[in-house]
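Once you've had a glance at the structure underneath, I'll fire off some questions.
Only a single protein chain was left out; the remaining protein chains are all shown in position.
We call the chains A, B and C, going by the order they appear; numbering starts again at 1 in every chain.
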Amino acid sequence: MSIDVTHDLPWDKMREECGVIGIYGPGKDVARLAYFGLYALQHRGQESAGIAVGNSREIEFHKGMGLVTEAFNERKLEELKGHVAVGHVRYSTTGSSLLANAQPLIFRYSKGMMAVAHNGNLTNASEMRQNLALTGAVFQTTTDTEVIVNLLARYGQSSLEEALIKTMVDIKGSYSLIVMTENRMLALRDPHGVRPLCIGRLDDAYIIASESCALDTLGATFVRDVEPGEIVVVDGSGLTSIKALSQPRRAACIFEYIYFARPDSLIDGISVNRARRAMGRQLARECPIEADIVIGVPDSGTAAALGYAEESGVAFDQGLMKNRYVGRTFIQPTQEMRSQAVRLKLNAVAKAVEGKRVIMIDDSIVRGTTSGKIVQMLRQAGAKEVHMLVSSPPITQPCYYGIDTSVRKELVAATKTVEEVRQMIGADSLHYLSEEGLLAAMIGQNANVSRNTYCMACFNGEYPIEIPVGLDKYTMEGCGC
Amino acid sequence: MSIDVTHDLPWDKMREECGVIGIYGPGKDVARLAYFGLYALQHRGQESAGIAVGNSREIEFHKGMGLVTEAFNERKLEELKGHVAVGHVRYSTTGSSLLANAQPLIFRYSKGMMAVAHNGNLTNASEMRQNLALTGAVFQTTTDTEVIVNLLARYGQSSLEEALIKTMVDIKGSYSLIVMTENRMLALRDPHGVRPLCIGRLDDAYIIASESCALDTLGATFVRDVEPGEIVVVDGSGLTSIKALSQPRRAACIFEYIYFARPDSLIDGISVNRARRAMGRQLARECPIEADIVIGVPDSGTAAALGYAEESGVAFDQGLMKNRYVGRTFIQPTQEMRSQAVRLKLNAVAKAVEGKRVIMIDDSIVRGTTSGKIVQMLRQAGAKEVHMLVSSPPITQPCYYGIDTSVRKELVAATKTVEEVRQMIGADSLHYLSEEGLLAAMIGQNANVSRNTYCMACFNGEYPIEIPVGLDKYTMEGCGC
Amino acid sequence: MSIDVTHDLPWDKMREECGVIGIYGPGKDVARLAYFGLYALQHRGQESAGIAVGNSREIEFHKGMGLVTEAFNERKLEELKGHVAVGHVRYSTTGSSLLANAQPLIFRYSKGMMAVAHNGNLTNASEMRQNLALTGAVFQTTTDTEVIVNLLARYGQSSLEEALIKTMVDIKGSYSLIVMTENRMLALRDPHGVRPLCIGRLDDAYIIASESCALDTLGATFVRDVEPGEIVVVDGSGLTSIKALSQPRRAACIFEYIYFARPDSLIDGISVNRARRAMGRQLARECPIEADIVIGVPDSGTAAALGYAEESGVAFDQGLMKNRYVGRTFIQPTQEMRSQAVRLKLNAVAKAVEGKRVIMIDDSIVRGTTSGKIVQMLRQAGAKEVHMLVSSPPITQPCYYGIDTSVRKELVAATKTVEEVRQMIGADSLHYLSEEGLLAAMIGQNANVSRNTYCMACFNGEYPIEIPVGLDKYTMEGCGC
Partner (left out) sequence: MSIDVTHDLPWDKMREECGVIGIYGPGKDVARLAYFGLYALQHRGQESAGIAVGNSREIEFHKGMGLVTEAFNERKLEELKGHVAVGHVRYSTTGSSLLANAQPLIFRYSKGMMAVAHNGNLTNASEMRQNLALTGAVFQTTTDTEVIVNLLARYGQSSLEEALIKTMVDIKGSYSLIVMTENRMLALRDPHGVRPLCIGRLDDAYIIASESCALDTLGATFVRDVEPGEIVVVDGSGLTSIKALSQPRRAACIFEYIYFARPDSLIDGISVNRARRAMGRQLARECPIEADIVIGVPDSGTAAALGYAEESGVAFDQGLMKNRYVGRTFIQPTQEMRSQAVRLKLNAVAKAVEGKRVIMIDDSIVRGTTSGKIVQMLRQAGAKEVHMLVSSPPITQPCYYGIDTSVRKELVAATKTVEEVRQMIGADSLHYLSEEGLLAAMIGQNANVSRNTYCMACFNGEYPIEIPVGLDKYTMEGCGC
């Protein structure tokens, strides 16, 4: 059934995907820990939130639309008692906001109950779904996570570990997955390691989460990342690891570092904040500009702007301020305000920019709808020049692994030259970080990574995992996430 | 996920079951018609309400907890556009009030989408469910309707008509079922005809509903009842009938006439109100009592009281008044009020009963918790004598076909003699209608019916459909309804 | 601020007014008692409900829109602790449904805090309001109750008893009023006794309520009615009475007996149910009709129909059934259903009326919009003749004392002859009870009453309390009630 979802102000960013968390902690209030973990992962999904708890006998759960603070209240949490929990936040779309699609998916099968939380996107979900339906499978959501659920049930005569391995053989694409029974927690990451997943420890409890910031929030210790192709099993006898499937190459999503992940997270050994700062420094090397100040578009452009300042010597300043109460609203601005809706979210600090030559740094440009308005705002506040720098390469290709990029024709860089985009946004100059520069910034953080470590398909169209013809967001709902 | 359900005042009645409605009406606002049809069937279920609509391409739906007026609003209804609709109201329990269990169940299978609304209870659901799970079926509810859904998907290679016949062969118990695809509507009634189901016409539209009162409310014309074992198919070429399965005997639930159905409904050719009145007349013949007035316990005892008055010549009067705003509340009465909670719902008309010998008629006694309080209230209002008559026999056995009777030991008539019950409720005398008298009242309405037409198992333990050992409400959630 | 109010199905009745209740009960959960008392008085107002509680130091309160079960929940009630409470239910209008207008009104003045609940309507409120404003009074509602509040504050140097007497001298019109301080409860009834108000006892507690049905619901004992012009004071030393003002004549609203009050209430010594039954008997004497059955329009026409049957010998039957879930809804029927919206509320019992000559009795006709549809429904169900009888005289004049009658031109009897109305509703005959007959029915209940006891201005235009020129509902919001 459909449920109202209010909408954020339009903003020119890739859509966040999903976040997952699992807690195995006898003696702890695992639902509450999952709640606060989801709170830390909220940036990965604002459409819906859900928590399921296993108590040896059965699984109980609650899901709701909106932010985790909207979906849950004290009473709902108190009803969820057990020793193992799994939680999920789902990204926000306007089209098919269904509570039925909220995760974790909970189901009963021949061995009992199971809850599944998924971050990622299968590329062969339609094919798998068809196969299952032909032999009598019934689907209640439009997510590809339900395909995983049905495969696990089909392999229900095997142990759950074996059923997971068989399922991994069947499915293609990206998946960071947490599976919970009434008793135990299993976590796995696809063989390419597209989406992040890490392991933490809090006293005797184990925590598995999309990002390390969730571990920090809970006061847990970071242990390690889940390896690509690894299945981690946590139960009364501790944590065991199965190296299930391997792949010739990694394909970690580089956009996690550019924009998606929280800056205070550490993913596969690299600090997101430090990576962004390095991108800013690299940008300074590639695009030296005569200017009085360099500013970031809050919040995601700030780290790169600080890096640029550090490398170039141009002074960093706060030229744009964000309304810290920006949130959801149904209210439409008046017609005359609409062209300047960006003002609801951002405002220029006139005294900081007036009479100045300003470098403005943002992490990415998707449709290009917002940047022009920010440039105009800075000019109205008195900036003499506005140079826009972007700390990632132009996005020219859609993503099939769990990110809601627009269809190709909406991507401004797919159809316009850099000069055309510059004219559109009215900047004095416009520069993007090069693909090589982006890689260099990453390698600077960790000498073990290379071009083959990352998926950069949205920049260069080199898809590391095969894409079926005709696949797009509308053939199949991405990943349940 | 769990959702709050407020509770009615406790009342000593069998629980209502479920109500279903289907509309096939190109050019009509079928969702709105379904809404008002459910409004008329509200007495059959107050826990949740749902409507699904097919528009040739897909099925859209909305479900919500509570009364149909609580579950829907104008906007929800307006979003449901199509030419065929199916609606459901579900009975109210406190234990497992789950939105997930609300109906219609909507699912996708190999042939497209389907919505299923069910009134009844399968007696072999556990066995069927186990069989399905062993070959990979996944269940998201605890209702037996999901068993039906999975069987239909398993027979997905056949036509839907054939799949329904095969499913009817597999399942045992009671079911009045409406199945809707994106395009058409099918309705069927189990071979015993336990629960009612009838067909109506509104201009070119066909309407299938649990009770004829829904047809009247929509201004539709009553056409006929669906026959036991019949499948009715409605699509662009009109209505066709399949006589799918037959049974040696009918087993229509006689309690529909005693209490469940609305008095203005006509079920299998008999007016519910007339039947109740006839039960009252029969009671007068069986239990003549010297009294000044005869009163009914509102609302369901009124018709029998009028019948008693008619036959006996004792004057009918309104001795008890019902608060017409009685509804749902979370509020607990104060301790001192609790013993008299019946006063929140009923009040005696002192001037009508004071100094009188009163015959008070109710349709049934289940646990016997309320009758004593009403007797006491009448005495406090000045009644000189209070004789309680019941227009049905003592309930001594549980029901397995879709009614939430208490477990056997809670049924007061199962463990106490009539004299013991009389003492418990403090009446001057207590009489029940005999089984023979009940049948006589029914036969008086329609000469074609006989003892074999009805299921009267709750009175005499003669179950017309085999009951597996150990089956009770708690092994398997009754019927989704 | 405005708050959503859902709407009842349109129904052709005078609007209910308001209901008040006060509890003085140290040691009791007075808020809860007030809640259940309002529950019993719900028929007197469905727009909003409020309860204020005094605990010696201060007054706390909660008010909400809708039914008392919608406006309150367990937590809200639990927050209201004290030894004295006053509650109010307000009538439903669509125009100015304001939470700000909900009662009781709570305010602070020179002596502390006060809460006021009012049932009635002042006829000189505009004049009083103007006088107060000229000397600096500030108003936050549009109700005339705020005029009373300001007068009490102006007389704040006197004792509260004296301030009440002075205020009674100032104000004209109808008022049954409960005034509560942090400590005690005072109740008064206008000198004409237009609206009812009675006193009950529950152990050591005193209860004052609009109708005795509220006392019964709480298990309290009826003590007596508050006298017209009397002030009753309840505090730690018990109940004392002040005979404040007297008037040459009573002017009790006779419509309380015809329709407003609950049938199980006893008002000024007369049972409402018995009075209605007597009106039916009188109707039988005035309008003998050859017929097979007599039926009432549920619920309010039933008592008169029973009286008619008793007197005439024509058999009473249930020819019309009411949907017992009728309630509030925003949903509009489809266009084709609209003309028959009455079917959502009522349905004919075909087997009861087909082939019969039917007498149908209703308590009153206001606009005449509903009766025609019921007549038509009965004919469609097979009635051979339909004779409509009304157990009150034609309403030809508006009410200024607390009832929301339509403006005069909407009253069908004000502009049409009886024969014209009969044609409009399509009945075979139409008869109203005569004014003399109505009085006779009342006198039959209590030999002490006479024509001068009652206000029958809506029938005959003889207004017992002077009406300022130009006063109508839209100049001044009626009474806060």
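Everything below uses one rule, namely that a residue touches a chain if its C-beta (ideal position, glycine included) is under 8 Å from a C-beta of that chain, and two chains touch if they have at least 3 such contacts.
Everything quoted here is computed from the prediction, not taken from an experiment.
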Among the chains in view, which touch the chain not shown? A, C
Among A:N347, A:T396 or A:S429, residue touching the chain not depicted: A:N347
Specify the residue from the set A:Q318, A:T369 or A:T396 that touches the hidden chain. A:Q318
What chain C residues would touch the chain not displayed? 1-2, 50, 60-64, 76, 79, 106-110, 130, 133-140, 142, 149-150, 153-154, 156
Chain A, residues in touch with the chain not shown (by the definition above): 6, 28-29, 32-33, 35-36, 39-40, 42-43, 46, 67, 69, 72-74, 77, 213, 216-219, 262-264, 266, 271, 273-274, 299, 302-303, 306, 310, 315-318, 321, 323-325, 327-334, 336-337, 340, 343-344, 347-352
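The working rule: only the chains that are shown with their structure count from here on.
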In the touch network of chains, how many steps separate chain B from chain C on the shortest route? 1
Which one of the chains is farthest from chain B, going by Cα centres? A
Any idea which chain sits dead centre by C-alpha averages? B
Which whole number of Å gives the spacing of the CA centres of chain B and chain C? 36
Rounded to a whole Å, what is the gap between the Cα centroids of chain A and chain C? 60
Two or more other chains touching the same residue: where does that happen in chain A? none
